[in-house]
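Yeah, one chain of the complex is gone here, protein chain that is, but the others are all in their spots.
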């Protein structure tokens, strides 16, 4: 029940939070924090029509496990689940969910923020934005 | 769609997050953060059997609106929904959900943390813990 | 003038009352209301609580004025 539990999962279907919360939480946890990254209707000053996400899953799992380990060392995190979408996403759909459960809330806020910040730096996932007048893989332009 | 939207709601039924996320989010939001306070199986060194929550709803609404206003001024928060349980809760049930939606994630983390920290200081809601050998309203003992 | 008084949580249990009415003189303060409550409920003497007048926190020196509801607010513990 209190066992450490970390997982990264990819999904092509919409993400529902409540089942993830039920998976992550243990009876010793007083706080569950859930971050959703959601597709906005505009980015870089342009209207966004849709996004496409591509991932390198086996490397993503290795890199995410390094981040879980960082969060365990820095914040005592023991339970977290990350679900990332791949394929096409429309406005308002969640591209990523990070659900963390901790005995006290401070660690939940710190760990969740750390995981999303670091995920965006090192986990091999790519986003292509499609606008009315074209599309671009984000981050490619130096 | 992007209109400011703040609400405190009381519920005697279990809290589901996904419908709250759908209520709060607008198409300009890139981040939705959801905090759940959950009943732990132990507190103050004792095993907890259940909790009872009592509220003073009209004052809670006034005080929560002051906190929403603080979060709007400090973090630009525009959309947040708080649901708090009343009555008896068992281990693992969420006592409170705070869902905030913002264009960028930093404000979501800051605002959500501010709301739960301040809620615990000023919003008139009370918790009674029942243990194997008695019960206590929390915070009463000076 | 009439003032509704609300008691919550441990205060409710200690007094056996959740709601009562006080008759106060014009110009009464929250402290005047408190004095009357302490006469009726000695159990309140050893309790810690704040005051709220019509849903806003108040202090002993706050004039009741046209307020209709005084609440004794024990230390909150929501969340």
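In order of appearance the chains are A, B and C, and numbering begins at 1 in each one.
Methods note: contacts are C-beta pairs under 8 Å (C-beta built on N, C-alpha and C of every residue); 3 or more make two chains touch, one makes a residue touch a chain.
Given the structure is predicted, the values throughout are model-derived calculations rather than measurements.
Every visible chain touched by the undisplayed chain in the complete complex is listed here: A. When the missing chain is restored to the complex, the residue among A:47, A:88, A:104 or A:120 that touches it is A:120. By the touch rule set out above, chain A reaches the unshown chain at residues 37, 53-56, 58-63, 84, 95-96, 116, 119-128, 137-140, 142.
Keep in mind that, in the parts below, only the chains that are shown with their structure count from here on.
Remark: chain B and chain C have CA centroids separated by 26 Å (rounded to whole angstrom). Residues of chain B in contact with at least two other chains: 37, 116.
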